[in-house]
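== subunit A ==
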Amino acid sequence: MLELKSVSAGYGSFQALFGVSIEVRRGEAVAVIGPNGAGKTTLMRVISGLLETTSGEIAMEGRSLLDIAPHEIVATGIGHVPENRRLFPRMTVEENLKMGAFAPAARGKYKERLAFVYDLFPAMMERRNQMAGTMSGGEQQMCAIGRALMTGPSLLLMDEPSAGLAPVIVQQVFDLVRRIRDDGYTVLIVEQNVRQVLKLVDRAYLLEAGTVKSGGTAEELLGSESLRKAYVGI
Partner candidate 1 sequence: MSLGAVNTGLTGARALQAAGIGVLLILPFLGGSDYFMHILIQVLIWAFIYTSWALMGRLGLVSLGHGAFMGIGAYTVVLLWNFLGITPWLGIPIGVVLAVLLALVIGFPCFRFRIVGHYFALVTLALGEVVRLTIIALRDHTGGSLGLTPNRFGDGTSWYALQFADKEYFYYIALAVWLAGLGIWVLVDRSMMRYALIAVGEDEGAAASLGIRVTVQKLRITALSAALTALGGGLYAQYLTYVNPSIVSGVTVSLHIVFAVIVGGMFTAFGPTVGALFTITLSEILRISFGAQIIGLDLSIYGLLLILFIIFLPKGILGSLQDLAAKRAREAKAD
Partner candidate 2 sequence: MAFDIYLLEAIINGLLLGGVLALLALGLNLIFGVIDVIWISYAELVMLGMYAVYWLHAYYGVPLVLAGFIAILGVAALGFLVHYLVISPILSSPPINQLLATGGLLFFLQAFAMLLFGNEFRNIGLRLPIIVIADMYISFARLLAFGAALLGMVALYLFLSRTFIGTAIRAVSQDREIMAIMGVDTKKVYLITSAIGGGLAGLAACLLVLQYDVHPDVGLSFGPITFMICVLGGLGRLLGGFIAAFVMSQFITIGGLYLDLEWGYVLAFVFFIGMMFWRPQGILGTRS
């Protein structure tokens, strides 16, 4: 479904990704794990078009994303839940969700998808006229996921959805991700909660210093002694 071939990217003269190749197949849940500053967020941004690549190839369903304008990538079915949620703080929950349906193709399905998101997150329904910036972290995360779902994605990129949340809420967020995945979405997720996320995904890539260090099924990675020492902390 999504394929990256030796993608490099960076910020100005600083290079953050060095020839990264990964693949996500339809229906899969795939995790990207790695230490702080490894380039995980950069990878997500490159996929959704927020950052330009310097070399390499990215294709969604066989179609190259590199010659599509950033704001048109969403139409290929890529939804992005960005790092730190990035909601519009002084707009209501419903307006935030509305923005997710901005693309011409999504507008026609606005009502329908809004009902779907409210169904998935009844709490959002209750708070739909509240300013997004005044909600709790967990609620904001729901709203951010809801906003990405409003774009009608087939592939959902999630960048650290559990970051900065209380342990109880973290659990809820993981339940949510599981549910989305079971609903048939393909998921590419970045997480620091390595142990939890590996229970949830089919496969994972380990990214370090801008390169893919290893990859494999969740079991394989859980079984790998070095990874467990470094990231799982057991």
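Selection rule: all candidates are chains of the complex that A comes from, given by their letters.
Quick note on the criterion: a contact is a pair of C-beta atoms (placed from the backbone, for glycine too) under 8 Å apart; a residue touches a chain by one contact, two chains touch by 3 or more; residues count from 1.
A quick note: this is a predicted structure, and the numbers were derived from the prediction, not measured.
Novice: Which of the candidates 1 or 2 touches subunit A in this complex?
Specialist: Subunit A touches candidate 2; the others do not touch it here.
Novice: Using the touch definition up top, name the residues of subunit A that touch candidate 2 in the complex.
Specialist: 48-50, 69-75, 79-80, 82, 86, 88-91, 95, 98-104, 106-107, 147-148, 151
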